[in-house]
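A single protein chain has been removed from this complex, and every other one stays in its place.
We just call them A and B in the order they show up, numbering each chain from 1.
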Amino acid sequence: MNELYRLATGPLLWAAFAVFVGGSLYRLLELFLLARRRERFLFTYFSLRYGLRSIAHWVVPFAATNWRRHPALTAVTFAFHLCLLLTPIFLLAHIVLWEEAWNVSWPALPDDWAIGMSFVVIGGCLFFFARRRVVPEVAYVTSASDYGILLLTAAPFVTGVIAYLQWFDVRLFTVLHVLSGEAMLVAVPFTRIRHMLFAPLTRAYMGSEFGAVRHARDW
Amino acid sequence: MTGSKTPPPAKTVDEGLERGIAGLTEERIRRIIRRVLAGETGARLKAYVDTCIHCGLCSEACHFFLSRDRDPAYSPVGKVKQTLWEILRRDGRVSPDFIKEARIIASTHCNLCKRCAMYCPFGIDVAYLMLVVRRICHLLGVTPLYIQDTAHSHAATLNQMWVKDDEWIDTLMWQEEEARGEIPDLRIPLEKEGADILYSVIGPEPKFQAQLIYQAAVILHVAGVDWTMPATPGWDNSDMAMFVGDNELMGRLKRAHFETAARLRVNRIVMGECGHAFRSVYDVGNRWLGWSMPPIPIVHAIDFYHELLEEGRIRVARRFEEPVTLHDPCNVVRGGGLHEKARAVIRRTCAQLIEMEPNREHNYCCCAGGGVINCGPPYKKHRVESNRVKAEQIAAAKLKGAKVVITPCHNCHSGIEDIIHHYELGVETRFLGDILYQVMEKP
Partner (left out) sequence: MNRFTDGSWNPAIFDLPLSSWRERFLGVEEIQASPSGDAAAAIVRLGQEGFTVCVNGETWPEPYEKLWHLRYAPDGRLVALGSREGEWTVVVNGVAWENRFSFVWNPLFSDEGGRIAVAFQQDMAYGMAVDDVPWEESFPNLTHPLLSPDGASCAAVVQTEPLNEGDIFKYRQGIYTAAVGGRPWERRFMNAWSPAFRPDGGSLAAAVRLGPSDYTIAVDATPWEETFACVWDPLFHPQRRTVLAPVRRGGSWWLAEDGRILWDRPFVQLWQQRVSADGKRIAAVVAPSFGRWTVAVDGRPWKADAGEMVSDPCFSPDGGRLAARFKEAGRWTVAVDGRVWNQRRGMVFSPVFSPDGSRVCVRFKDKGRFGYLLDDRPWELAAEAAWDPVFSPDGDRLLLRSLEQGVFRRRVLPLADFGKV
């Protein structure tokens, strides 16, 4: 188990980060080159001002009409994404690892908070899962991969919480936590989790077209 | 295509589709699909397909979905699932029957209104994805008969309605003559090189609604505009080629239109009240030709009436009494931001405006646009049934007192008329030009 732990927090972690960063950059570059090769005209219409204007309306909860139409979903979506991004970055245990490896550190979240936020993420996954089962128009377009993504996302948080609370075999769940976290990182460029990379671009493009050409709002 | 609550629309018999798929082989389908995916699409398709998180949030944007009791097969993403996702998943190995169904979905279950792009958190452009499907079907020769016939007319005559070169001129002379009964020195100046404005219309105007040309001539004459109309093809700004997926033909039409304006050395093109034509000349056809914006500015009638009223070139004698409501046409509102100007024109010309809800960019489409109405009678019932929400909007406005629905777009006009008739709403439709013509001061 120690062997595995060392492997997971050592070479595998490096590899996961490398794949995450490299893969993400590759995806973005690939998209950029594709646009340059086949749809060069897209760049003509990209407008920083209107792109940001649109993004701003969509990253603020309830700023867009459709967010207001779905208050519960909106609340969960924003809480989920916020916690999903912040928890791993500001978790004390993670910062310690960064400090050991790179001698860098930053303020950490109190552990209670981190646990709470992890529950928010897990709750969010359950909410999305339920939505996929219950809401017909969501169920209609849901495929196995969508559940897979939810599972991938929930796994590091579930295992992390279990390990922290020392419910079962701590060492086992710590290793599982690390591995599932790595799996999620690796998955970013290769599954639809890459909406996290592309969303700002698609939103900004639509915002540019609506703002600069169509003189209309898109939120 | 499972999970849909309502059965697919009663099997339409459309010879264009039936005979179109008759000669298709799976091998050819795959070849054409690959050609389109590899040669004509790129970053947008990839980003849209990869980014879509299957959340269904676009559903409530779509009047089809709302009008059909939230049938998921009619949600924007549901339409993508049934068409493009399948094509991608099967790497183009789809059957002729699949192509037929995909054509029906892409061409008659979506108006390309882009409302969903305002409801998808990522701004995914389902209308664009439906256009990709239409493009594939066009190259496979599978197109609803009525709209294909229209596209054929475009190709043969450079107008939408088989109007022959002489019939066009004759109609203009006839309308000039008619209008002279009212204003003796009125002219429809043909081929006047160096005029300030070229006035352009869509094919159905000379064919069925010549009085609209009469009204426009009166408005332009009274406003003292230096204007002209061509006596050659290129006068028609409409474009069904864009909607069947025949981009090359679209390019030919738009080139003819802009070069006609350039030949006549005009400064601007003012177009009648048409939405799809505005889209075609403003940000679709011109782009295919390499013009990032229209080479000669295009002024939609709403914008032009607004200008004439603001500058005092047209004065209102007596405002239109009956309370009106306004249908915002997608292509000039979501597509051109003319919603406030339309309201300004109405405030000046009408006594009372009763808003529909939702309105402006959030309007519901008329369900006729995107070439859907042009697919003809086989799809009419489905079309009007797919816009119950519009009927409800109009009914609500009527409850508040509205008697007239102003629809400053040809497609909307016809679509809304069908809806009013089908749902027995008992209100009238008018163009903005009808109102302006009626209330303006005339010599």
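Just so we're on the same page, a residue touches a chain if its C-beta (ideal position, glycine included) is under 8 Å from a C-beta of that chain, and two chains touch if they have at least 3 such contacts.
Remember, predicted model here, so these are calculated numbers, not experimental data.
Undergrad: Among B:Met293, B:Val316 or B:Ile354, which one is in touch with the chain left out?
TA: Candidates B:Met293, B:Val316 or B:Ile354; residue touching the omitted chain: B:Met293.
Undergrad: For a quick check of understanding: of B:Arg30, B:Arg93, B:His152 or B:Lys381, which residue touches the chain that isn't displayed?
TA: The single option touching the absent chain is B:His152.
Undergrad: Can you work out which residue in B:Glu26, B:Glu40 or B:Glu86 touches the chain that's missing from view?
TA: The one listed residue touching the chain not shown is B:Glu40.
Undergrad: Among B:Arg28, B:Arg70, B:Arg187 or B:Lys380, choose the residue that contacts the chain missing from this document, as touch is defined above.
TA: B:Arg187
Undergrad: Hey, which chain A residues sit against the chain that's not shown?
TA: Touching the missing chain: residues 38, 40-41, 44.
Undergrad: Tell me where the left-out chain touches chain B, residue by residue.
TA: Residues of chain B in touch with the missing chain: 16, 19, 39-40, 138-139, 141, 145-146, 148-149, 152, 155-158, 162, 164-166, 169-170, 173, 184-185, 187, 189-194, 196, 226, 231-233, 246, 248, 251-252, 255, 259, 262, 265, 267, 289-293, 295-297.
Just so we're on the same page, only the chains that are shown with their structure count from here on.
Undergrad: Based only on mean CA positions, could you tell me how far chain A sits from chain B in angstrom?
TA: It comes to 39 Å between the two C-alpha centres.
Undergrad: Spell out the part of chain A that touches chain B in their complex, as residue ranges.
TA: It is residues 31-32, 34-35, 37-39, 41-42, 44-45, 54, 58, 64-66, 69-70, 73, 135-143, 146, 192, 194-195, 198-199, 201-203, 205-207, 209-210, 213-219 of chain A that touch chain B.
Undergrad: Okay, in this complex, where on chain B does chain A touch?
TA: 3-5, 40-44, 46-48, 50-57, 59-61, 65, 70, 72-73, 75, 77-78, 81, 117-119, 121-125, 283, 287, 292-293, 333-337, 339, 361-362
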